[in-house]
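Note that one protein chain of the assembly has been removed; the remaining protein chains are unaltered in position.
Letters A, B, C and D mark the chains as written, and numbering starts fresh at 1 in each.
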Amino acid sequence: MSAPSLNRPALPAFAVWLVVLAAAALVLLPIAARYAETPYYVVLVTRLLIFAVAATALNLVLGFGGMVSFGHSLFMGIGAYSVALCSYFGIGNGWAHLAFAIVVSAFAAMATGAVALRTRGVAFIMITLAFAQMFYFLVISLKEFGGDDGLPISMGSRFGFVDLKNPTTLYYTTFGVLALLIYGSYRLYHARFGLVLRGCMINEDRMRALGFPTTTYKLVAYVLSGCVAGISGLLLANLTMFASPSYASWTVSGDLMIMVVLGGTGTVMGPAFGAFAFLLIEDLLKRFTDHWIGGVGVMIVLIGLLARRGLWGSLPGRPR
Amino acid sequence: ADLKIGFLATLSGSIGAMGQDQYDGFMLGLEQMGGKLGGKTIEVVKEDDQFKPDVGVQVAQKLISEDKVPIITGVSYSNVMMAINKKITDAGVFLIGSASGPSPMAGAACSPLFFSTSWQNDQMSEAVGKYATEKGYKKIFAMGPNFQGWKDALAGFRRYYKEPFVKELHTPLNQMDLSAEMAQIALAKPDAVFAHYAGGLGVNFIKQYRQAGLLGKIPLIVVATVDGLTLPALNETALGVMTAQVWAPDTDNAANKAFVEAFEKKYGRIPSNFAAQAYDSAKLLDVAIGQVKGDLSNKEAFAAALKNAKFESVRGKFAFNNNNFPIENFNLLEVGKDAKGRVSMVTKGVLLVDQKDAYHQECPMK
Amino acid sequence: MLLAVDRVESSYDATQVLFGVSIGVAAGDFVTLLGRNGMGRSTLINTIMGFIKPRAGTILFDGKPIQARPCHEVARYGIGLVPEGRRVFPTLTVYENLIAFQRGERNRAAAWTVDRVYKLFPRLKERKGQLAATLSGGEQQMLAIARALVTNPRLLILDEATEGLAPLVSEEIWSSLRELRREGLSIIVTDKNLKPLLDLASRHYVLSKGRVVWEGTSEEFNGRQDELKAYLGV
Amino acid sequence: MLGSLFIIQTLNGIQFGVMLFLLAAGLTLVFGIMNFVNMMHGALYMTGAYVAATLYNKTGLFVMSLLLVVPITVAIGAVLERFVFKHLYDRDHLDQVLCTYGFILIFNEMARSFWGPSPYFMGMPDALSDTYEVLGVGYPVYRLVIVAAGLLAAIGAYVLIHQTRFGMLIRAGASDRAMVAGLGVNINLLNTMIFGLGAGLAGLAGALAAPILSVEPGMGETVLILTVVVIVIGGIGSVRGAFYAALIVGLVDTIGRSMLPFVFESFLSSSLAGAAGPAVASMIIYLLMALVLAFRPNGLFPVRGR
Partner (left out) sequence: MNGVNPALSTRGLVKRFSGVLASDNVDFDLLPGEVHAIIGPNGAGKTTFIKQITGEHFPTAGRITLGDTDITRMRTDRRILLGLGRSFQVTSVLRDLTVLENVILAVQAKSGHSFKFWHRAVEASELREPALATLADVGLRAKADLPSRVLAYGELRQLEMAMVIASNPQVLLLDEPMAGMGTVESRLMVELLQSFRGRFSTILVEHDMDAVFALADRISVLVYGRIIATGSPAEIRENPQVRASYLGEAA
């Protein structure tokens, strides 16, 4: 009898190549953009990368844990306002921004998660949505901090000599965060915690019967995911030098969900690809018709109906 | 084309009506001048910000560095305006707003490259505040949705109205049904009600005010609540509502008569003030570009040309203040019937003459 | 033949489970499907019912082809099912589980009505207002049988007829099935207790790996016990 | 004055609750009974409003316009169910969310294309736009019509679900669709009918709301979230729960909104009260929901047996 293998899911060779190529292209892009004098593309791709971070964060709960959160824009909003509020009070230290974003995101995730995770299925989806809306309307009513007009940011996040104000720095920082996040979620997927999380997704009752306090695990995942989404909000704030309640609007949550599904729910690489694909398609549609929102709608319906494994998951060999 | 101009506004979704009116007004102006401004053929690059500031920043960036436009115009809502204005002017691109005028941009954050052909957001409520004082109302019931615009409006109103309010309400922004508030008004029996509900909220408000039997009984003074965009949805329901504006379809001058006629002919509807302001921005650009003969490389020269441009505004007299916001008159308007018997805004008099906004002194430009 | 299954092939997604299965049930027949776990008995039953569409083959009920008909039509032709795993409706009471599906009672003198099944299972009458979710396993099995009966079928199919029933109750079930057969009902049964099946049934089909490997009467079965042991693991 | 305000607000709360119930009843059927996440319920509400407004503007017949909305939205719902949503029942919630979310965008865009981006006009006949004197305050007659219509719908829905065989079949289908079919019931038709029913109720709610609210693209979204809160509080899938929860939410929201400022003023400085009041008011129903869930995770009246 051969000893059971270590169960390392092999990434198909071409998938490895695809990732390497994509990474290489992303690394080279700012340099190419400088030569071609098209700085716009750096800004454009930074935004794509930021949403890729957020989508990957959402995937931690949605793809690994089966928690269909329709309120992840909440954390993007919190991340963005962390920067804006710090800047408002004259704090330009990036570490302070980061700490603030993470602490507040974690706290919000803990509070909302504790309530939302008492429910399942439809109720969970809707409660997360409701909480995000609550935050949205709260921010809108805060006159002091710009209300619905939003809050311009005068001091971006400065981490020592790394100043996110510089578009190229921001670009590479975001890229680094994404790369780290993807590797991290790959590790998490196979680690004990990830295994428990996946178990909860498949059959929570069974996991409880095995002796796992499942709600605790799900809550930790939710908090983790919220913090990462908070970081994506911080990056977005640095990109636009502006924080707006609309970062937390429910359509953003919807978009994030679409990105995850389009890329491949529960895969490690998928959500990032999904984010790129979705935003680029949206951009493309916009060029063709004024009714592009309807076009996006049709696309989403088709994704819901057809894309069972998503772009990444549909590649031959079903890479993770 | 000799020159590219970026048109950036909120065009999609249910909130896109204002951007569409701005676009139509601007394009009408351009068309009337044969597709040329200042003698130069113009290519308009239209971009939609989707009412999202982050998208606004992105498309602004695209206009600046991809299309390399020297001028961006339009911009519908304050939240997008606040997000993009610095990006644009810092890049040395001129920004001509035709709708939104948030207070920081009139004050400390003013810029030599930014011009407005509309007004600063508080000013309409200043005008109606003056009206309330003139009418001698002692008990005013004030209500609006709990957001920035309403708080600015209150501040503006307060500058010209000193009596205490009998009640000041801030309703949640997502609250559609206002019956509870109508009951409070009925019980409070104020001299008048001052309200600020924009867009669809305004339609809700007016309909419910009418149905509660209050319209006609308690005078209603509003800002932003009825305008050319929402009036078709209200129709006769809104008859008798009082408001203030720099422009109305019946504003009495030749330029305006021509504009309204052409607009109705082309688009089959009465233009809103947003269309009129955007039309003015086309006129403004025409004169200024002509002045510098299409050469925008000298920013100071072009800024001066804009600032001193003499053009026939549809609102009548027009001049820029030190902060590049207009100095203009605010008229009292009532929802009534126009000459053709349609429900429209009817001018009832002038409230403020050559009004300057409250923030211009904070602007370092002199 | 009331039911004629002819060379039916069925599969779940890509995996084929039935390979050319043919069986026949005449009016008044009592037929068993025998075989070890996973040999395809439930799949055959699901195919007859129309839950699964066969890839090939025909199924005639009363001479009419039913293999392409939707499930509810098949049931309406007169096939009553007691499914594997009971599948009672948990949010309905016992009474609602029955009354909602009672039909055809006007066409026959000795028809099954809710009252009549209560006589068969007095336990259900005691529990008639209780939600099916809270019934014990055996009570649910009784309800599943009763629910199939009140549709007044011509062919009754019981998949795992006595699963979870106490020995005494199982005996009652067998004697009621004998009774039903006497009334002219045709019956298909799977069950793990061979002895009562051999006593009751007129015909047996032994399935192995999705094929009918043997068919015959109880006498024939008893005559070849040793050989069939391999298939049944008795 | 506080006393009569309280009574009027109670009336307003009931009216608001009844309106919410019309929406919640349809949605709870689809959520709970079909276990289908229908995000586009609000879009059907919007459709109802637009159709009613268009019919009334064209014909001038008010009651007929409102009533005609029901068959039209039922048909729209049924068609969508037949051709699209049917394929999603056995899929996970995520796919359902996406598909129906996509339809929100499509419906909004269609409304924008047909009726323009600005709000659309809907008036009402003079007879209904009168007010009725209650404690010295004019109470709109039309609001009483809404209360009556909503109560009728509530009674109808309750009888349908709990007293009829159709209702039993619907509830049975919620737990095991295939088995219902296996017992001879055309489950596809049943599903189409439930979905149609839900759509019809949403359409009716939209039609009733059209004369009071602004008819515009996207009007369904805010209402959707509120409706969902009602359903979650009431217990998903329970029509009875939806009814009580709708009334509770309606009353708490309305009375809370108008009474909170008085409460705050009594122990806070007036400027602080002015700031805290609206902020709390906008969150009050979410707080209510969190409170309910903290004690009863399945809502106040969960469907038993699941």
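Please note the rule applied: a residue touches a chain if its C-beta (ideal position, glycine included) is under 8 Å from a C-beta of that chain, and two chains touch if they have at least 3 such contacts.
Keep in mind it's a predicted model, so treat the numbers as computed, not measured.
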Chains in view that touch the one left out, judged over the entire complex: A, C
Candidates C:Gly57, C:Gly104 or C:Gly138 - the one touching the absent chain: C:Gly138
Contacting the left-out chain in the complete assembly, out of A:Tyr217, A:Trp250 or A:Phe276: A:Tyr217
Positions on chain C where the hidden chain makes contact: 35-38, 84-85, 123, 127, 130, 134-139, 141-142, 160, 163-169, 171, 192, 194, 232-234
Chain not shown, touching residues in chain A: 1, 4-7, 184, 187-188, 190-196, 198-199, 202-203, 205-213, 217, 220
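Convention: only the chains that are shown with their structure count from here on.
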For chain C and chain D, chains touching each: none
A-B or A-D - the one linked by more C-beta pairs in contact: A-D
Chain closest to the middle, measuring from C-alpha centroids that were averaged per chain: D
Greatest separation from chain C - chain, by CA centre: B
For chain B paired with chain D, centre-to-centre distance based on mean C-alpha positions, whole Å: 35
Touching two or more other chains - residue numbers and ranges from chain A: 133, 137, 141, 293
Chain D: positions in contact with at least two other chains: 108, 112, 225, 278-279, 282
Pairwise chain contacts under the document criterion: A-B, A-D, B-D, C-D
Contact set on chain B toward chain A in their complex: 11-13, 48, 51-54, 57-58, 61-62, 64-66, 78-79, 82-83, 86-87, 102, 104, 109, 146-149, 151, 170, 172-174
Interfacial residue positions of chain D with respect to chain A in the complex: 31-32, 35, 37, 84, 87-88, 91, 93-106, 108-110, 112-113, 221, 225, 228-229, 231-232, 236, 278-279, 282-283, 286, 289-290, 293-294, 297-299
Footprint of chain B on chain D - complex, ascending: 1, 4-5, 8-9, 12-13, 15-16, 19, 108, 112, 116-121, 123-124, 129-131, 136-140, 142-143, 211-219, 222-223, 225, 254-255, 257-258, 274, 277-279, 281-282
